[in-house]
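Removed: one protein chain of the complex. Kept in place: all other protein chains.
Labels for the chains are A and B, by order of writing; each one numbers its residues from 1.
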Amino acid sequence: MELLIFLPLVLALVSALGSKWNRWIILVFALSGLLILTGNFNVLAAAIQEKSSFQTIVDYPWLGDAVHFRLGIDGITLFLLLLTNILIPVISLSIKTDKRPALIPLMLFMQAGLNGVFMAQDGLLFYLFWELAMIPIYFMTLLYSERDSYTTTIRFFVYTFVGSLAMLASLIYLGTKSVNGSFAYSDLYNVQLTLTESIWVGAGFLLAFAVKIPLFPFHVWQPNTYTYAPAQGSMLLSGIMLKMGLYGLMRWYFPMASESIDFYQPIIMILAVIGVVYGAIIAIRQDDMKRLIAYSSLSHVGLIAAGLFALNKSGFDGALLQMFVHGINVVGLFIAVNIIERNFGSRNLNELGGIAKSNRLFAVLFFMVVIGSVAAPLTNGFPGEFLLLKSVFDYNTTSAVFAGLTIIFCAVYMFRMYQFSMLGECNSDTEDKTIPVSELIPLFVVAFFVVSIGLFPQWYMDLFQNSTTSLLQIISNAKGVLS
Amino acid sequence: MLSIFHSLEISHYIYLSTVLFSIGLFGVLFRRNAIILLMCIELMLNAVNLLLAAFTEYMGDMQANGQMFVFFIMVVAAAEAAVGLAIIVMVYRNTRKTDVSFLDQLKD
Partner (left out) sequence: MNPIAIILLFPLLGFILNGVFGHKLPKLVSSSLGALMILLSFVTAISQWSQIAFDINGSISWEAYTFFNLDGLLFRASFALDRLSIWMTLIITGIGTLIHLYSMSYMDHDKNPAKFFSYLNFFVFNMLLLVLGSNFLMMFFGWEGVGLCSYLLIGFWYQNASFGAAARKAFVMNRIGDLGLLLGMFLIVKNFGSLEYNEVLPAIAEGSTSNVVITSIAILLFIGAMGKSAQIPLFTWLPDAMAGPTPVSALIHAATMVTAGIYLVVRCQAMYSLAPMAQELILWVGLATALLGALIGLRQNDIKKVLAYSTVSQLGFMFVALGVGAYTTALFHVTTHAFFKALLFLGAGSVIHGVQDRQDIATMGGLKKMMPITYITFLVGTLAISGFPLLSGFFSKDEILANVFHHNIIAYVVLVFAALLTATYMFRLLFLTFHGEFRGTDYKLSDVHESNWKMTLPLIILAILSVLGGALNLPHYLMHQEGFLASWLKPTFLIFEHAEHSDLATEIGLISVAVFVFLFGWFYSRNKYISKSESPESGSEGIAKVLANKFYIDEIYNKLIVRPIEFFGDVLFALFDTLLLYGITFSINPILRFTGRLNRKIQNGNIEYYLIYMVGAIALLLGLNLFFA
């Protein structure tokens, strides 16, 4: 399974050697992760077994005895690995290599980092991969942003980096307290902290994750970065990278600083719900499609964070499912915007319209992604959002009412976006221009997931349900020790 | 011989070398002329030398570790003076000045 990290690194180096790759070769490169996953079928099958906890599968000493190169897998990790390694090929299909040659190696490099984050079972290793995944996105935005690339990039990078350092401090503190100074996952969460210690350690984790997710009001880096970054950068950021933050909450924050959960729960819950409404209201008024998606993403992930902090089964299951679904949908939306921008020269809603007239297939595919985001039943958005709202409702009725506003506002801004880009009268730019079918291939993959998750969510939930149960068990045990 | 040294208190040596050191220090701090700076540095080094020699005598250090350091310092001081004077000569050739406040190129 360590191949999942090293092979993309090697491929990144290989792809950096040439500059003009055929898109099918790139696809093969990008598919490597998925191939490795299928190759390790037995390991994966074991990961979703009943009572499956975070099993160690790779373990080498790395920095002395304290820090090991230790990878683990369970249903949660598997699900996110699937997300990563499915989305990377999808995104790779939308790349035009001739203009932006560095995207491919950077993306593969990032794939390695992301796979590492989801599998890391050692505090310092987790931090290492966490930062490793950041490096490519730094270069992507720096090299290919459409404007203000230096300012946007440096702000985004430093801002997230501050959060990461806080997390590093927390990890090191935990490491000093653990048996033999070990950074192993299980040793870290067995560390007993006092309430005060736990609040500080928790603050370090939460800062890193809140910035990455991003949670209101730590989202300030997000709108500009999503808007100005190259489309593939935005896809990687919103589709996969922000799941790192949510994953971190689940896997690292809750078990590590479980004593502080009661302290932070109401605060984060309120922030998350504010974020849901706040992002949605702002999204209603945006004309730049990418910025609109950025704010809608803020709204959606706010709900996921709220579901996680409700700390119940429905919240965890819903959050995981929705992480996958949000990844699929937001990448679909960015691909659609990218196609529109490439073919019609603009992504401003005031300058578009009537695209559906001569692009029937594209209109259908785009619409499927839109209704997926709107969470209409029979599409993938519904089951996750249902579970999340249910979990928030079980935690607190008022929060659920406010969080529930998302289903209204989301319909407003998503349909507004669709209306003004695809429907209505054509203008001179959109008249009779047909999008080549080859550009639509990634959207077919997205559409497949929109429908299949929408119809059969249990297929997907079977992958991680046992693991969320055991993770919740660990968390409640850890909380129980203190109280 | 010994008695001559011992007729003075150790404190006298300390006072003397403090005064010498201070003169050197203030010279370094407040004078601008590079040659004077070098001389003041020598003065500070020699103040320390004096103290080392005195302490060696008064502490009854039969291996004379302190005095050994004095020799080292004298060698280093000589080397330093040589290099320092060479630099000053070069600076003087370039700028026609030996004023150090003129040399603030470090800041950029």
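Some notes on this structure:
Here is the rule we use: a contact is a pair of C-beta atoms (placed from the backbone, for glycine too) under 8 Å apart; a residue touches a chain by one contact, two chains touch by 3 or more.
These figures come from a predicted structure and were not determined experimentally.
Considering A:Trp62, A:Phe161, A:Trp200 or A:Phe393, the position touching the chain not shown turns out to be A:Phe393 (whole complex).
Across A:Asn115, A:Thr160, A:Ser258 or A:Gln286, the residue that sits in touch with the chain not pictured is A:Gln286.
Taking the complete complex into account, A:Leu405 is the one of A:Leu34, A:Ile135, A:Ile172 or A:Leu405 that touches the chain left out. Here one chain is not drawn; of B:Val28, B:Leu50 or B:Ile88, the residue touching it is B:Val28.
Taking the whole complex into account, chain B touches the unshown chain at residues 25, 28-30, 32, 100-101, 103-108. On the side of chain A, the interface with the absent chain consists of residues 155, 159, 217, 220, 223, 278, 281-286, 313-314, 317, 354, 356-357, 360, 371, 376-378, 382-383, 386-387, 389-390, 393-394, 397, 400-401, 404-405, 407-408, 411-412, 415-416, 419, 422-426, 456-458, 461, 465, 469, using the contact rule stated above.
Here is the rule we use: only the chains that are shown with their structure count from here on.
With centres defined as mean CA coordinates, chain B is found 66 Å away from chain A.
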